[in-house]
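Have a look at the structure below before the remarks.
The complex appears here minus one protein chain, its other protein chains still in place.
Moving on, here comes chain A:
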Amino acid sequence: MPTANPHRQRQRRRDALVFLAFAGPNLLLIAAFVYYPLLSNAYFSTLNWRMGATSATSAGIDNYIRLFTSPQGAEMWRVTITFTVVTVVASMVLGLLVALALGRRIPGVTAGRTAIFSPYVLSGVGVGMVWNFIFDPQLGVLGHVLRAFGARSPEWYLDADLALVMVIVVYVWKHLGFCAVVFLAGLQSIPSDLIEAARIDRAGALTRFFKLTLPLLSPTVFFLTVTTILSSMQAFDILKIMTPSGNGTNTIVFELFLQGFGPYQNAGYAAAISVVLFVVLFAITAFQMRFIERRVHYA
């Protein structure tokens, strides 16, 4: 047995110390600012507690009941689901179309790819400000263009449904380049002789796309669906800048902010939203991890 050897044992203890010295600070930070908050949120969520107040009363599961049954909670879910579904579908469909064009071997595509990806790395605050100007009904470019065609600019900021449409457009603008680049990598991993064989068999372009390209892309489609759902559900910067106090745009993270740190100062309810947010996103990621190793396109 190696444990009987004192030299081995000393070596092992020294290795453990080295491990803790190297990984310890990071692990402490993760414990304090990722794991501990999960636990304390679970406790906060059972309180009837105003932000900044020094005392709170127990609320049991009232905050959760409110989150799932009150009109305010239902509205949050409606907005979150609408925003997520539309942004995910739109950025993936548009991203795939762009990727198909970028996949052609023609000069200049690299520059195009860089330009199309670039909004993804930009500050959501800056992007929101730029689009606030564009959507301004009186002074924005969009209004000017619409007036040139004899139409009038919709009141994007006054109508709650239009405000949601507006932030969805901007969000898709910022994220479709990411989908395009990931799809492009997926397309390039498809063996070209497969497509060539189908062409020789006189399969039309649409048949080739739906019967061959798309099924072979299914791992990419799966990856993108999960990652874009996760990021859409965490959207905040654009929503906060374009609709500062929320107007038909209160998705889960924005509502969490408004409840905890905005006008409502409702810390217990914000904690309940945090817990539910964590559970939902964690379940989605865990689902992805389980399936990621499988080859999706034969399923």
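FYI, a residue touches a chain if its C-beta (ideal position, glycine included) is under 8 Å from a C-beta of that chain, and two chains touch if they have at least 3 such contacts; residues count from 1.
By our rule, contacts and distances are computed from a predicted model.
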Name per UniProt, for the chain absent here [options: "Multisubunit sodium/proton antiporter, MrpE subunit (TC 2.A.63.1)", "Protein-arginine kinase", "Cyclic nucleotide-binding protein" or "Carbohydrate ABC transporter permease"]: "Carbohydrate ABC transporter permease"
Selected residue (touches chain absent from view) among A:Ile61, A:Ala74, A:Val89 or A:Val125: A:Val125
Sites on chain A contacted by the missing partner chain, in the whole complex: 12, 15-16, 18-19, 22-23, 25-38, 40-41, 44, 97-98, 100-102, 104, 106, 108-109, 112, 114-127, 129-134, 136, 138-139, 141, 144, 173, 177-178, 180-182, 185-186, 189, 219-220, 223-224, 227, 230, 233-234, 236-237, 240-241, 244, 253, 256-257, 260-261, 267, 270-271, 274-275, 277-278, 281-282, 285-286
